[in-house]
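Here the complex is missing one protein chain, while the rest keep their positions.
Now for chain A:
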Amino acid sequence: MPSLASSLPFSPAELAYLHTSLASVPPLRPDARSLGTDFRPLRAETGVLPAVNGSAHVGFSDGREAIVGVKLEVEKTAGKKSVHGPIRTEDGVVDMDVDVDIEDQYQGGRHSAKGKQEWVTLSLTLPGLRDDDPNLAFLEEMLREPLAVASSTSTSTSTKPSEMGSTTSLQDNLVINSRWHWHIYIDVLLISPNGLASYPLPLLSMATHLALRDTRIPRLKSEGEEDPVADDDWMASTYLYPRGKASSGVVKPPVILLVVVVGENAIFDPSREELAVADGVVAVSVAAGVDDGDPCKVLAVRMIDTPARDTMKGVPQSGEAPEGVDVPGVWRPRLGGVKRSILKAVVKSVVVDGVARDVISGLDGFLNLEAGANAGSMAAV
């Protein structure tokens, strides 16, 4: 899917060389990263945009940058309105306790209010790509999907089904009262010299992660079922994803990791060269465990089309090889998919072997550093 049209395609000889070196154990990566799980350095800053609730700017070393702005708007909750209040009485419906029924059914009998997925809007802008490009819709959906998945807040040791139900996702935190909610708009701008060729998913995901953790909800002066009135004081606002000690049950937004499978190897944070020869490309969305000891959770997994399928095949010096015969060192476009065992190993390496934990703790470290710097500058003033 990452079209190679925007930058020069690789020749069959280059592809064969890259594939052979990446499939060797341990993989030899073209940018000399020693391990398959190594990430490239990135720059990040939060709070860059003045007129939004939260923002982040992340840049990768290959020149790609993403700017994310998160805005919150108060919106009337649609479903409840039609059941509540005077509208129904004017219609002559006598049965006024109906709304209780529907609400119960709506919340699935749970105590916490449930949000709706429509309250989260994520839009992605990529200069040079048409608005109705299916790749864009695919990427947007991939970034939005894990946000809407409820990540369990109960500890993993509880086995009771009642506690299993106590899950929150992003939209559940947007409920103000039964008639009003916040609508969250996450707008992502990607600046990339080579379009989708170096699939920008990790960059976008990390930028979205940081922007969401930078997002503050204004404090409300109104209480309970009143129409919401926001406090002007920005310092009184609270974080959408509360910060605090990692052990105190803090929920964090998900992170999406892009993994490339070459041979038996799983390679993280692939560069353009590594993507071009991938046997399979897998995007794994993970959420950090609530407590320190908790393992990470898989929220969503998607397979992405690998550009290696649509390449020119190489011809060996001895002439065209018969079909089904692989001449070593001669490139053949990838056929078929990824073995089931390899996919399981990929997900295991993300979650159990701690790649996801490392990434999330890296992002945590950055936020702590920034918070410390802010506090320092405040003290200096």
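The rule is simple: a residue touches a chain if its C-beta (ideal position, glycine included) is under 8 Å from a C-beta of that chain, and two chains touch if they have at least 3 such contacts; residues count from 1.
Definition applied: contacts and distances are computed from a predicted model.
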Chain not displayed: protein name in its UniProt record ("Origin recognition complex subunit", "Exoribonuclease phosphorolytic domain-containing protein", "Exosome complex component MTR3" or "General transcription and DNA repair factor IIH subunit TFB4"): "Exoribonuclease phosphorolytic domain-containing protein"
From A:D31, A:E73, A:D310 or A:D358, residue that would touch the chain that is not displayed: A:D310
Contact with the hidden chain (one of A:L15, A:L126, A:A287 or A:I360): A:A287
Absent-chain contact - pick from A:R179, A:R219 or A:R302: A:R302
Which of A:T37, A:S55 or A:N135 contacts the chain that the document leaves out: A:N135
Residues of chain A (touch criterion as defined above) contacting the omitted chain: 1, 78-79, 82-83, 93, 95, 98, 101-102, 105-106, 108, 116-118, 132, 134-135, 137-138, 140-141, 145, 148-152, 156-159, 161, 164-165, 167, 282, 287, 295, 297-305, 309-313, 333, 335-340, 343-344, 347-348, 351-352
